[in-house]
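Before any comments, here is the structure.
Apart from one protein chain that is not included, each protein chain of the complex appears where it belongs.
Coming up: chain A.
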Amino acid sequence: MELYIFDGSLEGLLTAVFECYRRKSAIVKLVTEDRHVPDVFDSGYHVVSDREKGKRVWKGLCAKLGKDWQLRFYKTYLSEQPEAFQHLLNFARYIIDQPAGASENFAHSDVLAVSQTAQKVHREKHRMEAFVRFQKTGDGIYYAHIEPDFDVLPLLPEHFQNRYADQRWIIYDLKRKYGLYYDLEKTEEIELDEAPQMSIINALPSNLLDPKEELFTLLWQDYFKNTNIKARKNIRLHVRHVPRRYWKYLSEKQG
């Protein structure tokens, strides 16, 4: 077994796949630099991220994977999980070595793992599409912050851009300290100088908000309460759909 150390980027991961072939490595264990604990006996091989090499691997994969699997590969990468990187490396090698169609082999452990992790990331993306709660600021921008389990922000622009084409909005990931800003034309990645403070109700400080914002938060909280049917109360089911860790985003849970 050989130890490969990479920088955690997607380019680096794809470069690692390239190096497996160039260096004819049989079994490779992949770790990111920040998790690597140097070992006296095995210093490991440091993968140098390389655009060209990465591209060649990606092209090779795309030749054998349909659009849905290409996206799954990317989503699994966004999970930021160490095991996922390993599965992606194995998966890529398996796909490259086999004739086209091998990605349908769900009994293969890496195929299965990639598809399941992609599914988890997809679910988190979908949750963010649901749980974002914009607040209108004084200068007319709709602002929301989130802290997703996985780095799903890159998956969100299309959805929100299609939906809110006529309003400017910002979605900011507090955990990863970057956000998306849509300016009515295009969506760009942004970093705010001063990370916004989360007040108790997951809201911006009231001096930054549009004067009517408080009313709509109230109305939404009222609606949430009034649409509940007490005779059917089922908190277990409620929590299964809206896990507690998301409550802090949801204005209706603060009323």
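As a convention for this text, a residue touches a chain if its C-beta (ideal position, glycine included) is under 8 Å from a C-beta of that chain, and two chains touch if they have at least 3 such contacts; residues count from 1.
In this text, contacts and distances are computed from a predicted model.
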Protein that the absent chain corresponds to, by UniProt name, given "Radical SAM domain protein", "Phosphate-binding protein", "Peptide ABC transporter permease" or "Acetolactate synthase": "Radical SAM domain protein"
Candidate in contact with the missing chain, chosen from A:Asp7, A:Asp50, A:Glu80 or A:Glu129: A:Glu129
Residues in chain A touching the chain absent from view: 102, 104-109, 112, 126, 129-136, 142, 144, 162-167, 215-216, 218-220, 222-224, 226-238, 240-242, 250, 252
